[in-house]
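The complex appears here minus one protein chain, its other protein chains still in place.
Residue numbering begins at 1 within each chain, and the chains themselves are lettered A, B and C in the order written.
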Amino acid sequence: MTSGHDRPRVVRHFVLPGTLRGKLHAWRFVIARRSVQIATLLLFFGTLHWGWKIAGRPLLAGNLSASELLGAIPLADPFAVLQILASGHRPGREVLTGAAIVLAVYLLLGGRVFCAWVCPMNIVTDTATTLREKVGVRDLFHLSPKARYWVLALALALSASTGVAAFEWISPIGILHRELVFGLGLGFIAVLGVFLFDLLVLRHGWCGHLCPLGAFWSLGGPAGQIRVAFDDASCTRCGDCVKVCPEPAVLNFTAAARNGMVLAGECTNCGRCVAICPESSLSFGLRARRVAAAPIAHEFTQTREPR
Amino acid sequence: MTSLTRRAFMKSGIAAATAATVGITVSQEALAQAKAAEAGWSWDKGVCRFCGTGCGIQIATKGGQIVAVKGDPDAPVNRGLNCIKGYFNGRILYGQDRLTRPLMRMKDGAFDKRGDFVPVSWDRAMDEMERQAKRALAQKGPTGIAMIPSGQSLIQEGYTASKLMKAGFRSNNIDPNARLCMASAVAAFYQTFGVDEPANNYDDIELADAMILWGANMAEAHPVLWSRITDRRLTARTTKIVNITTFANLSSDIADLEIVMKPNADLAIQNYVAREIIARNAVNREFVDRHCVFATGPADIGYGMRPTDKFAFPAEKDVQGQELVHVLDKHEAVGQRKEPGTRVEQKNRTSAGKHWLISFDDFKKAVEPYTLDFVAELAKGDPDEPLDKFKAKLVELVDIYVDPKRNVMSFWTMGFNQHIRGVWVNEQCYATHLLLGKHARPGNGAFSLTGQPSACGTAREVGTFSHRLPADMLVDNAAHRKTTEEMWKLPPNTLNPKIGSDIMAILRDLEDGGVKFLWIQTTNPFQSTPNANHWLKAAREMDSFIVVAEAYPTVTAKVADLILPAAMIFEKWGGYGNAERRTQLWRQQVDPPGEARSDVWMMLEFAKRFRLKDVWGEKAVAGVKADGYPDGKLPDVLAEAQKLGYTPETTLYEALFATADNRKVAWPDPVAKGHGNSTVKALKEGWFVEKALFEEYRRFTVAKQHDLAAFDVYYRDDVRGLRWPVVDGKETKWRFVEGHDPFVKKGEGFNFYGPLLKALPTGNLDDVTDPKPTSLAGKAKIFFRPYAAPVEQTDANFDLWLCTGRILEHWHTGSMTRRVPELHRTAPTAVMYMHADDAAKRGLKRNDVAWIESRRGKVKVVVETKGRNRMPKGSVFVAFFDEAVFINKLVIDASDPISREPDYKKSAVKVYKA
Amino acid sequence: MNDSSRTRRDFLVKGAQMAGAAASVGFIWHALVKSEARASAGALRPPGALAERDFAAQCIKCGQCVRACPYGTLSLASVAGPAATGTPHFEPRTVPCYMCPDLPCTRACPSGALDPALDDVNRARMGLAVIDEEHCLSWQGLRCEVCYRVCPLRGKAIVINTESRKTSRHAVFEPMVDSEHCTGCGLCEKSCPTELAAIRVLRPEFVQGRIGAHYRMQDKASRSGQAADAPAAAPSPRIAAPKPQAAPGVDYLNQAAPP
Partner (left out) sequence: MNLSGILVTAASGRFDEIVAGLPVLPGVEVHHTDAATSRVVVVQEAPTIEDEVDGLRRIQALPGVVAAEMVYHYFADDPSLAGTPL
């Protein structure tokens, strides 16, 4: 026990409500995330194919790699830019500015917000996971979630050695997004690969273990201002949250109790845990408000939770 | 099985590779043909479907389909070559939207002018045609029905059409689309030589030291001939090519001298050339004295527009008013020895062709005002060119013409013919050559190139024009009518002596209700004629019945009431005659698709539905005035007909076509060598229609120094067409000259034996002074024709000249070439060629869409400032193949008053951003 | 072995395993990227594209050039497409480049992969048209020359050379491409009427040779007298004089002469 509080004796578990209203409430974050993901796609798609404009300016031209909002504000993928820089090239000023803007925004929101709320691959991997749970597939092997940092390091090293942005050239995310925005082609094979990997080989295999883009944003995660707040007092340690969490390691009760919120960079702010917590111990909160009291420390030095 | 084929294929490839090392002439293709790929193919000779060049091709068929085409290496015209259209000859038959069933406008099971097109049976279609034609005859008499065939109709089709209309329905309202392309050349041939068609031939290209193009972009319009001209230029390095044009075009690429002139300035330039020939003492006196006379005619002949503004759009009225009174501009005034600003009443509108003899001194006096300064100032077409440079070019042009050591050929096409004074410019060109004695000699001559594959063979020779009978005979000539009636076994005075409506008049007749039944074959006049908005409206709104025989949906088919699915070129037996008098016949290669039928079959079936009593009784025809004819009437000839063995119940089919002689020509015939005959098959009468009609027509030619060879001769393996007259089995290369023309006697040197218009009154430059006709048998005329300005001029509002025409990739209105995807891709839309500065001035740049507007309408078109034509400032060019860029409806329907051929080359337009 | 040494050994083994895995993944990934990034002859880039290596590195695959093209010419390559996945390219036989004077695609590029310094579309070098003379109708004597007539730089990028056909009285109109002017827009390939285009636009590096610096062709400029050859540069002082002893061939030459 790391907390001095007494815990309620009755451990309740999450039950999906029978009413539609209740269901919608339980699914509210999924619905919101899908809406944001699809809306983002739609903005790109509509601007390209239907010529969407506001005040005569194209709404959102480009794709997740780089784009232009309202014909004026450049946006770019900071990880892609980092790779280009690693490859020894200096990208255009517009792209550098765009990357800085995007970096700033996500740092503010919590880096991996991108993963759960924007990245189109999230839909694919979530589907694979849901299906996997229904069918009951077991992991083929164990892989450390830290592998992604190796991949990240490798991506930068390869960018330097090949002279091109190494991950961008094979990124299934880029492929998927381009296929969705610009038209469908063979790229779905790559996406299918990720889907099958997540379905048959490893739970959360791509997003939770390999994706260097996710790793990149994880690094920026701790600075995020919107975080999952944790109320240790009401928590019964029922473990439902850990079960639904795509990044189980982030739900470290000790650290969460100490900090009053989940600070680990890998947290994607997906809100699954918030939605199912039977005691409402978890909620979204602003880091500035909740954590003022607790010092930020030791997010990565976890001790094993007794079982 | 497959491996066996593959093995055979391997072996032939190995053999070819082996043969190639020592240059044994077995190409890889030839081998593949001989082996696997060509198994079951049969090759036969044919003719290219497109321009007037008349290239020979070889057609391969297999399983009832044309599978390949190649240039015929034995054809003297093209020696195995084709242009890009010729390359696709075999493909034009197989467009996706080929018409295969008769389609009629119907509502509630009956014909309805406002109905939609519905497939009907041939019987139903013919029933309606019969009903409508009989109604037209009853309402309007013979002139109530009209027919528009084509310079692409086959010889037999033209002959059938002409006989059906002129002998059957006694209507001269038949006029081919060749009126739109060759009529000025025809009239000039008549007036100058008394007989149609060129004295020279294509062999002259290899014999000439200078070739002068007058309004002929041969590089695009006669691609394979151009390759011969280029070859001559390359191999005989002293050869000069001159391109006289209103804008720089692809023919300028190899030209040594390019003269960009203002529209109509050709009239002035030629008078300058004539003046210089005299001034430099270069007249070939011996030739001129012996073989030529001088002549001129009136200048106040109008502009071939309607004399009334009743039908004119409001915007058209100002120009149309000049039809009756024209005010001379300063250049016309000088050229016609009058005061600028003189109002000239156009008194000779209806007698535009009359002319009289003048003296050489008169001629000399007439060309005197056309000095270098005067003509250069008038004619310079590129505002950016320095005047001195232009003058030097004109001088060089004369240098080339008069050089005694140079053989000179002049070629022209639509720049001359589609001209409000088209006959005049033709005549002026002959004048130049005749003055120099450089005509009808090997390597020397003025040569009119035809645009269409059988403008000569069908439209002209067979006589499908409203004024013509077969073999150069005329409907308003009593002797010619008599000859024709005898040939055709008609009662005397069956033929209508009054010249019928030309194509433009037929369309105008449609507009004013004069024509009730119109049958259009092998042409798309509602897209090709100028100012078509008038007739497009008339076709749908007037009480008329328009039949269109077509292979593909066209604008014309769209405004028709009945569409007949027509067989295309190699789906029937037929023949073409090209610009050098070469007649080429081919066998049917494949059957027409679905219910498509040959035009000959359609006309014969139609003829079965009329009895002599329907058509040979007394008929009212306004304006008929001739010996043996009651005024305003065609006499009843039924009684005379009985003497010839006909009864009132005899059908036109029996009387005109299935005659006893013709029925003797039996099908099958050994000449067919196993080829089918869709006409005979559908007619089910057992006689060889195409051969019988050709042989019947041939009798005319033999009587008129126009001799064609017998039908079977053209099918001999060693024959690739023959240039008529074919006398004693020998073709004629040069006419009118001793040693080549069998009709010129020894010692005569030259004999311009054409019989027409060969007795003339005498006068001065202004009028006749002695009406007594002088005979000028055997002589050619050297005409003086003054400069005349275009009737529609550019002004502050319509500030650009519009010229329309063809491009290499597409044929006419694109009805065939646009069906071949590969060809369509090469030029998918018509663009407007324009000077970049003119575009910039209008806020336009390359690839922008602009409106082009004239007094008669407007269309949208893409601006091209870089393309194949380099326009001088002030001029634009748009090709007319593109239905979506319907450019000819913007063109003024002013015509040459003598030839009635419209002028597509000079309309005033404005261009602005769309 | 004690616990600490076992842990130490585990750690070492695990480290080696991870390093091995990373190395093998890295190797495959490297190979994948290399093969992807390899230019293909038919992958034509928008006007202003940098040299393929730099373009590959700099292009961020955002597709803004694709959006900017008013003719739908450009597309982003799909997996197994003719160009590296995600990069913009065009296939002239489908839609060629119509050479907009205002270069909207180049202007749209945020990454600098399309050179913002390009200001005249006529200076773009998207590719180079190459004629297959054996299957070119014009070279075989037909009057086609469609490529010549559609070429926006007609008379410069494509010229017609007329030659006598010798075997008959006809000339052959041979289209020829001048690499100095050809932008590679591909209108010629688009318009070529043969079943498979006999004129193709390919990346110049796949079709152009190099004469070598040791020889100078009589080039067009000097032929027309517009530019004379520049004077030879002075020899670089940095090249040190070779040591006499080490001269190539000396050893052999100093051997005893053969008997």
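Note that in this section a residue touches a chain if its C-beta (ideal position, glycine included) is under 8 Å from a C-beta of that chain, and two chains touch if they have at least 3 such contacts.
Everything numeric in this text was worked out from a predicted model, so none of it was measured.
Taking every chain of the complex into account, the chain not shown here touches B. The missing chain, though absent from the display, is touched by one residue of B:11, B:131, B:337 or B:745; that residue is B:11. Chain B meets the missing chain through residues 2-4, 6-7, 10-12, 14-15, 17-19, 21-22, 24-26, 31.
Following the convention adopted for this analysis, only the chains that are shown with their structure count from here on.
Chain geometry summary: the mean Cα position of chain A and that of chain B are 76 Å apart. One finds 51 Å separating the Cα centroids of chain B and chain C. Inter-chain spacing, taken between the CA centroids of chain A and chain C, is 40 Å. Taken together, the chain C residues at the contact with chain B in this complex read 98, 100-101, 137, 141-146, 149-150, 152-154, 160, 162-165, 167-173, 190-195.
The touching residues of chain B, counted against chain C in their complex, run 71, 78-84, 86-88, 205-206, 223-224, 226-228, 230-235, 250, 253-254, 808-809, 822-823, 825-827, 845-847, 866-868. Of all residues in chain C, those touching chain A in their complex are 18, 21-22, 25-26, 29-30, 32-34, 36-37, 53-54, 56-58, 60-64, 66-68, 75-76, 78-81, 84-86, 108-113, 116.
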